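Note that one protein chain of the assembly has been removed; the remaining protein chains are unaltered in position.
So, chain A:
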Amino acid sequence: MIRTEELLLNVGPQHPSTHGVFRIIVKLDGEVITEATPVIGYLHRGTEKLAENLTYTQVIPYTDRMDYVSAMTNNYVLCHAVETLMDLEIPERAEFLRLIVMELQRIASHLVWWGTYLLDIGAMSPFLYAFREREMIINMFNELCGARLTYFYMRVGGVKWDAPEGWIDKVRDFIPYMRDKLDEYEQLVSGNEIFLARVKGVGKYDAQTAIDYGLSGANLRSTGVKFDLRKNQPYSIYDRFEFDVPVQTEGDCYARYLVRFEEIKQSLRILEQAVEQFPEDGKIMAKVPRVIRPPEGEVYTRIESPRGEIGCHIVSKKKPQPYRLKFRRPSFVNLQILPKLLVGETMTNLVTILGGIDIVLGEVDG
């Protein structure tokens, strides 16, 4: 009789396919995982504790470093929370600029995911393709605010820099270019048989489980739940634009792939409308007091980041510093389901499933 011994295998924290410093201890029975225990916290910098001694504006750069693949949306959630507390009216042009950079960021973030995910499961070249296109967005951001990753672009009440001459035209030109490239990606990967064999039916869960685990973003929408904060609880000026919320019902890695891929197209659709309606001129900052002291009270705002629902919970005591600042970090919440998905899967599927969740470790660890 063949008997295999149980093997305890440590993956990470320094391992390329964990997308950062994520460690997971797996118990293996031959090739099959019987138990998985994630260990996190290697990147914990205590953002929430640090924030208690910083003014609201000083906290914004810390949000850049949480989800460093999607810093613009993180900037926004904090500003939006403070603005909600202060009941500020944001100038039209600032709101448009914010929306445009957030949607560009969503595309950039999904491109990073697309490239690295395929790299994870063995396809080298898509990574180079995706980063070529992402570079264009990064360059646009660089031109706008002088940084490639950690932008510190938004402020409470608006944005720091106005769009330079011709910047909006660059965004306009980028839309058809990206559409063209997406067709290329689709031909290259989406129907590839080897790819499909790796992702179809892998890491499956149903809508009930997804809701129970508090999943958000593509992880939730891949199970047939049509929930996108941009549509369901609109913030900023999203209610002015036409776009669809892509949904798949399978709940496997392939469904999540399709949802994210379609989301890029929808973001392009939003961008197209936003560029058309972009106000000719106007202010980019609301009238904000020099020292920001939001009224006493608390607020929880949430927006749709590329990874799901990112939330910001502020308790204010009418001081320039927040009394308590808590971020609801989608990567952290989404990662919880991983041990459940891994049991019974083979070791090779670990990377497929982990990549499919789309985590950023800076955000997981806060």
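Just so we're on the same page, a contact is a pair of C-beta atoms (placed from the backbone, for glycine too) under 8 Å apart; a residue touches a chain by one contact, two chains touch by 3 or more; residues count from 1.
As a convention for this text, contacts and distances are computed from a predicted model.
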>> There's a gap in the complex where one chain should be. From "NADH-quinone oxidoreductase subunit C", "ABC transporter domain-containing protein", "Phosphate transport system permease protein" or "Extracellular solute-binding protein", what does UniProt name that chain?
In response: "NADH-quinone oxidoreductase subunit C"
> Thinking of the whole complex, not just what is shown, which of A:Gln58, A:Asn139 or A:Asn232 touches the missing chain?
Replying inline: A:Asn232
>> So one chain is hidden, and I want to know which residue out of A:Pro16, A:Gly41 or A:Gly146 touches that hidden chain in the complete assembly.
In response: A:Gly41
>> Considering the complete complex, identify which of A:Gly115, A:Gly217 or A:Gly366 is in touch with the unshown chain.
In response: A:Gly366
>> Just to verify: which one of A:Leu188, A:Ile211 or A:Met347 makes contact with the chain not shown?
In response: A:Ile211
>> Going by the contact rule already stated, which one of A:Leu85, A:Val101, A:Ile121 or A:Leu182 would touch the omitted chain in the full complex?
In response: A:Leu85
> Which residue numbers on chain A touch the omitted chain?
Replying inline: 40-41, 44, 46, 48-49, 84-85, 87, 211-214, 216, 225, 227, 232-233, 295, 297-302, 309, 311, 313, 315, 323-324, 326, 328, 332-333, 335-336, 365-366
